[in-house]
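Only one protein chain is missing; all other protein chains are in place.
Should a chain be cited, it is by its letter among A, B and C, assigned in written order, with residues numbered from 1 in that chain.
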Amino acid sequence: MSGNSIGKLFTVTGFGESHGPAIGCIVDGCPPGMELSEADLQDDLDRRKPGTSRHTTQRREADEVHILSGVFEGKTTGAPIGLIIHNTDQRSKDYSTIMDRFRPGHADYTYQQKFGIRDYRGGGRSSARETAMRVAAGAVAKKYLRQSCGIEIRGYLAQLGPIALELKDWDAVGQNPFFCPDPGKVPELETYMDALRKAGDSVGARVNVVATGMIPGLGEPIFDRLDAEIAHAMVSINAVKGVEIGAGFDSVAQKGTEHRDEMTPQGFLSNHAGGVLGGISSGQDILVSIALKPTSSLRLPGRTVDIHGNPVEVITTGRHDPCVGIRATPIAEAMLAIVLMDHLLRHRAQNADVQSATPVIPAAPE
Amino acid sequence: MSGNSIGKLFTVTGFGESHGPAIGCIVDGCPPGMELSEADLQDDLDRRKPGTSRHTTQRREADEVHILSGVFEGKTTGAPIGLIIHNTDQRSKDYSTIMDRFRPGHADYTYQQKFGIRDYRGGGRSSARETAMRVAAGAVAKKYLRQSCGIEIRGYLAQLGPIALELKDWDAVGQNPFFCPDPGKVPELETYMDALRKAGDSVGARVNVVATGMIPGLGEPIFDRLDAEIAHAMVSINAVKGVEIGAGFDSVAQKGTEHRDEMTPQGFLSNHAGGVLGGISSGQDILVSIALKPTSSLRLPGRTVDIHGNPVEVITTGRHDPCVGIRATPIAEAMLAIVLMDHLLRHRAQNADVQSATPVIPAAPE
Amino acid sequence: MSGNSIGKLFTVTGFGESHGPAIGCIVDGCPPGMELSEADLQDDLDRRKPGTSRHTTQRREADEVHILSGVFEGKTTGAPIGLIIHNTDQRSKDYSTIMDRFRPGHADYTYQQKFGIRDYRGGGRSSARETAMRVAAGAVAKKYLRQSCGIEIRGYLAQLGPIALELKDWDAVGQNPFFCPDPGKVPELETYMDALRKAGDSVGARVNVVATGMIPGLGEPIFDRLDAEIAHAMVSINAVKGVEIGAGFDSVAQKGTEHRDEMTPQGFLSNHAGGVLGGISSGQDILVSIALKPTSSLRLPGRTVDIHGNPVEVITTGRHDPCVGIRATPIAEAMLAIVLMDHLLRHRAQNADVQSATPVIPAAPE
Partner (left out) sequence: MSGNSIGKLFTVTGFGESHGPAIGCIVDGCPPGMELSEADLQDDLDRRKPGTSRHTTQRREADEVHILSGVFEGKTTGAPIGLIIHNTDQRSKDYSTIMDRFRPGHADYTYQQKFGIRDYRGGGRSSARETAMRVAAGAVAKKYLRQSCGIEIRGYLAQLGPIALELKDWDAVGQNPFFCPDPGKVPELETYMDALRKAGDSVGARVNVVATGMIPGLGEPIFDRLDAEIAHAMVSINAVKGVEIGAGFDSVAQKGTEHRDEMTPQGFLSNHAGGVLGGISSGQDILVSIALKPTSSLRLPGRTVDIHGNPVEVITTGRHDPCVGIRATPIAEAMLAIVLMDHLLRHRAQNADVQSATPVIPAAPE
């Protein structure tokens, strides 16, 4: 497969299936000397973990992470950091009814086509369970970015099905099970999700992620542009069908005079670029938005074929998220952190000599 | 920099600036034994090249490509294919007025920040001129995909500023300077572009790309998913600010019962997935849509700073595309071809043994 | 660090320190459908493990490997294979005397210089303990190569200090603690090692590795030549200071008429090339020989400096191999297997179309 690694200098390589004994990853390339403990990773893992409200899957996983290597006397050593989470609440019997049929819209069919074999228990490798390791690895990157450069990465739910949500209060995001940035909208979300769950259906979502305190210079044109690598990382998350940087698809109808972010000594006057120009960070906030499709594991019957090609009906009775987008916020943050971390290291490698005479203007006027 | 390569097994590495003596690339990993000549590459290069209508930049480049290696007696040998295009119509004097100031929305600022030096002539490395080599390399991939698997890759302009365009006729796309798939809309586009050019402004665009005749199995989860790599490739194109696979951002408001593509022995009943499930191709058409921002080189003055940090005004008087999206269609096709080619090879590597008992269902019922 | 992966398509990424809780690796890229169990890996691990005779370190490790993922119902799935071995016999107190001084000839000094911090317990990441994971990963490759292509990989001790050993009997190799291929020489080796151990000194060794049943075509010129990648893999093993392919350094004094391996329809008439021509396997046996230096952890005092730069004397009192070359045989086999496996997959990727009309001649006349 050999597709289970991301990052060139800060490299995360993962393993593990939904119903295997454990999931894990190796974080290779973290600079030495940073204080790191399990507690640094557990916060974000707890934000992502299932079963914390009635609106996500009822699978109960402590998602307790163990650091197996790369840390000595509380500090990173430059050696690879081995991380592991033991699976504790697998119920493989739930999946016996779908072992020989493909859920429409699910990876069942393509895994079987590609590999000729698949671990059908909970989706096996294609399960979103693996995203726990992204969050753990992302937490390492987040900590380094914060301590070394002052870069902060945060995300929120921007839309759930038909309900659009505005960023009104960053603090509110952590205070409701939806990562909703508008506290007044939480009851509406609850009502919507209760009805959806009752109906046995699922729904899509939009998640926004923002990096503040950015530094200019990250990104390696022409192919390893920062925005291209962000797009790669985001679409590698289960269920993501679209990604935007800055103005995104709104750029299509914009005029150049409207889109371009004018510059003054006091800072940029707007941020349609989303913090990336020519594939390189400008110092402005990085603005990313992603679309997540509705999950394909539904209690409502759908037409499909079985592994013999016969037409059959499928119903999924296991425990699933009716909106995978809800738990996607910490995952998207983690992926942005991993990409920025990788590019911070890459930038240092090649540009240690640069003593730019160019004035760096602020992200925005005060 | 070391970011000028794309693809793991079918690898394209590029070089060249807008106003240097030549641009070029090395295509490494093309299987041996395929007939290949310059003519195979020139068609797509001619579709992309500047100066073919009044609606694109008036720079005149023949964009005549030379194959320097990797082909012997008309066939590929498995050795790397060296490609070169000599620049012929540089007018460096055009750029003297902007050498010490940054165009808002342009890579000027970030290149200077990152590298402490920049080739300001025509944007240097950040110029869209380098995309000619993408098109040449993509033509190699396109030919192999067509001959070896029957995969066809085509694109069209889906929106220009406010004007949305529907796919009415694939044949029409090649018969107008806009890659417009709706012949009846061409006059409206001409009128719009003439006014835009007169105003000195620019505008964004949306381009759609489709791969038909697909085979299932391409893509390597979890990070090197096919859709993730497509997103990477697309956002690596100059001016791209967003990418969608299949239903894209429409997925956000979809229910699971609506989004999931039901399957019958006669084929998939819809294609919201855009041909990718779990990061692996399903055999359905690959559907990709990208947003391109308006170009930042405008004749209308904008506020900016110079390299000393002083506030100045900037006007761009060189030859530029008022809508870079127009010429982006063959570029987007090329990038999709490069990604599919790379993943075709990767799939063959690991799955030569697979004799899937699984019935492959058609892309869609007849 | 990001240097803990090897292989492009068959990728092994490792983690773990000598005295941490566990060591492990991720094997990414194994084709699906191969039967695999812990027992397949344990055989080679047992061949490498410490404490099995008085001639190696007395650390006692069961080296019991666990497969955490990538295998379902006894077969590989194409998903990454997570492997882990828990450390059980660390005695960190042994190392307290050397925590602040550098053993001459050891990685102590360079790790401290590079990272500014080091896990001094048992050498931390620089310990040969990590080679257990190479052996486990190599066992996966060995099994696939054997089953899929009939390639067999075997090694033996070719020299221990002053005692050269000839390959007289492959079966004998597994029947003595030295991997000695000449049963008559075993008593001499025992006597030598007993005296060496008593003296508190250590000694170097030469190990030979051979792949039989080869197929032609593996290797990707010009940089990823098969022999170049073998050299990389071999020198990545702790203590290796030299590597030879085929005639190796004997080539220096050879004439072309002597070195070249003449060919007949019945096969090659010699194998000075060691099975690689132009970086590509010829179908002949792959012949590799490596030099291993004497271990640097000695009971005999040596001059060195401490971490403050003061001149000090150092003595190592922990448990160490007086000849690391003894246990290196299964490690070298594993590295050769990993490289061949990677190149088998790479070859399949690009050359699926090749229907060579060229006659493949046998490795050698009967």
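Everything that follows uses one rule, which is that a contact is a pair of C-beta atoms (placed from the backbone, for glycine too) under 8 Å apart; a residue touches a chain by one contact, two chains touch by 3 or more.
Just so it is clear, the structure is predicted and the values come from calculations on it, not from any experiment.
Touching the missing chain, out of A:Ser37, A:Ser148 or A:Asn310, is residue A:Ser148.
Across the entire complex, the residue among C:Ile81, C:Met234 or C:Ile326 in touch with the chain not shown is C:Met234. Considering the full assembly, C:Thr295 is the residue among C:Ser18, C:Gln90 or C:Thr295 that touches the omitted chain.
On the side of subunit C, touch with the chain left out of the figure occurs at residues 1-6, 14, 102-107, 109-116, 125-126, 130, 159, 161-162, 201-206, 216-217, 219-225, 227-236, 238, 240-265, 269, 272-274, 276-283, 291-296, 298, 300, 302-305, 307-311, 322, 325, 346-347, 350-351, 353-361. Take subunit A: the residues that touch the chain left off the picture are 8-9, 29-33, 78, 148, 345-346, 348-354. Hidden from this view is one chain, which touches subunit B at 1-5, 7-11, 13-17, 20-24, 26, 28-30, 32-33, 66, 68-70, 72, 75, 77-82, 84, 111, 114-119, 124-125.
FYI, only the chains that are shown with their structure count from here on.
Averaging Cα coordinates per chain places subunit B and subunit C 45 Å apart. With centres taken as mean Cα positions, subunit C sits 38 Å from subunit A. For the pair subunit A and subunit B, the distance between C-alpha centroids works out to 26 Å.
Shown for subunit C are the residues that touch two or more other chains, namely 8-9, 29, 32-33, 78.
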